[in-house]
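Only one protein chain is missing; all other protein chains are in place.
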Amino acid sequence: MVWTKLLRTNKIGLIGLAVILINILVALMAPWVATHDPLKINISKQFAPPSKEYLFGADEYGRDIFSRVIYGTRYSLYISVLSVLISCIFGVIFGAIAGYYGEWADEIIMRFMDAVMSLPGILLCIGIMAVLGPNLHNVVIALGFVYIPRFARIVRGSVLSLRQKEFVEASIAMGNSDLIILLRHILPNCTAPLIVTASTTLAYVILAEASLSFLGLGTPPPAPSWGNILSEARDFMLQNPWMAVFPGVAISLLVLGFNLFGDALRDLLDPRLR
Amino acid sequence: MRGLMSVTEPLLKVENLKKYFPSRKGLFARTPSPVRAVDGIDFEIYPGETFSLVGESGCGKSTTGRLILRLIEPTEGQIWFQGNDITALGRKAMRPFRKSMQIIFQDPYSSLDPRMTIKDIIGEGLKRYDNLKPQQRRDMILEMMSKVGLRSEHYNHYPHEFSGGQRQRIGIARAIILNPKLVVADEPLSALDVSIQAQVINLMQKLKHELHLSYLLITHDLSVVEHISNRIAVMYLGKIVELASRDQLFSQPSHPYTKALFSAIPIPKVGQRKQRIILKGDVPSPINPPSGCRFHPRCHYTQKICAELPPALKEIEMGHWAACHFPPHE
Partner (left out) sequence: MNDILLNLINLETVFQTRNGVAKAVNGVSFHIRKGEIVGVVGESGSGKSVTALSILRLVPAPGRVISGKILFHEEDLLQLPMAKMRQIRGDRISMIFQEPMTSLNPALIIEDQLIEALVTHRKISRSEARNRAIEMLRLVEISTPEKRIKDYPHHLSGGMRQRVMIAEALLLNPDLLLADEPTTALDVTIQAQILDVMYKLTQEMGTAVMLITHNLGLVAESAKRVEVMYAGKVVEEGPVADIFGNPSHPYTKGLLKSIPVPGQINGEGDQKLYEMKGIIPSLFKLPTGCTFHPRCPEMKSICNQEHPPLCTVSPGHQVLCWHHS
């Protein structure tokens, strides 16, 4: 019933959902959708323009860009969703404790968050990757960590204002414990800003992964993450602009999909709009 | 501080209750002056009575309501409920008492969780206290709904689908489902339309008789107070300035502030414009209350002693107390 409502009232959200679902499908069905092996080198086809055989053209090693972009979907989805999940879970825990209990808990937690936020995200990631070593899971950990403060702040803000609300006082007057109040009353009322933050952060993570790959600190090549494809394309912009266009478009579409669906989901979950 | 019904034991007794909030001012001052929201009040509420706490903004009445329920911690003083000292009880020890003391709020819009259905809102209290089967719980909730005048088909609806008056009824149902003995009602009518106020007042009266409740009614609306109270305390700047039964207070208000308050109420009857007692100035800040009698700077009958010595509550007649050096005034 929630989905029929989406169908009726928020067609844009439906488009977002469709984009996300297509990406998921492509990621799962990659071996069947891709036309070539994304890692297979074929120097003779170097820089081949888009054709029936190489739908998006070929890169500097003659690898089929189309297939690389298709497989790249797996990396982008996996990394972005997992990272945001980490950021969200820890951000909610820290933000809720800081906002609900206040005083020294708030001070300690938020100063720590400030410290993390004071370092530019990329630098922080570089630092973490340098310590942990560049591989896929470390990218997830690094990106997950970097975005915790953003969630913590949003949740803390919501919790601060909700804590004053009279329905929370009513719950306390019934003798409910803090945990119950947080789980039953406070956190459910934080879902709107959380969803919005999550969808924008998903977008940032995908782009951040691309930046990291640019710097050679993301998923190590020859893994066909969109970031890697883009970073490789950079050196050959003049000869073969197609190499950059397709991963760029893929990134933009997925980011757009998350944003549109995120907005629709937030509205959907608001009982006031039912 | 006994009223005319001193035969039974009080349900609630409050002694020298104080609440000071730290004020933000004076970051660099040695000891910043606190906001003396409630500054030493005493009263009792008996079973089955409506006790009203009246006053204007900043007098401390809302804070008092929350102190009694331990939603805020008192700075000083004691609170007895059903004979037990609940002033400093921990969370766990408070729980059995919480069933018996509930609260209704002023704002029907922020007092209900917008993400919960009204069956969950009303039934929330049941989850903690009774091991009821789902069917029993459902029946109790429906019974409460009908008691407060809500139709059963609204069982699964959300707060935003109701009007202000209906939401207030939901709040009342939530409060009474645990069968409390004392209900603190914090300005329950101020946010409602006039015609709806009558409905809610009648409902509160009906429930009081059916369930043998006591109310601590906190309000600034004197007409309502006269209509439903048994006893009344008038507060000003954190202190009780007059305490009496309804009839005593309305026939013979003794404290100058009470008289000014009464004369300020606009009456829906046509005549010449009332000769009002217009008070000078604004309500002073509770951070730095005036010396001696707190009301003296605005009082028309001020004398020298009023600025020097705070007047104690004196019994003018049986059950009627006023904190003034020169009561009553004609």
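Each chain carries a letter (A and B) given by its place in the written order, and its residues are counted from 1.
The rule is short, and it goes like this: a contact is a pair of C-beta atoms (placed from the backbone, for glycine too) under 8 Å apart; a residue touches a chain by one contact, two chains touch by 3 or more.
Computed from a predicted model, the values in this text were never measured in an experiment.
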Touch partners, limited to displayed chains, of the chain removed from view = B
Please pick, from B:Leu71, B:Met140 or B:Ile201, the residue that touches the omitted chain in the full complex.
-> B:Ile201
Touching residue (missing chain; options B:Leu71, B:Leu211, B:Ile228 or B:Ile287) = B:Ile228
Tell me where the left-out chain touches chain B, residue by residue.
-> 56-57, 163-166, 193-199, 201-202, 205, 220, 222-224, 226-228, 246-247, 250, 260-270, 273-274, 276, 278-279, 282-283
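Rule of thumb we're sticking to: only the chains that are shown with their structure count from here on.
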In angstrom, rounded to a whole number, how far apart do the mean CA points of chain A and chain B lie?
-> 50
Tell me, which parts of chain B touch chain A in their complex?
-> 66, 69, 71, 91, 94-95, 98-99, 101-103, 105-107, 110-116, 121, 124-125, 128-129, 158, 160, 171, 174-175, 178
Report the residues of chain A in contact with chain B in the complex, numbered from low to high.
-> 165-167, 169-177, 184-185, 188-189, 271-272, 274
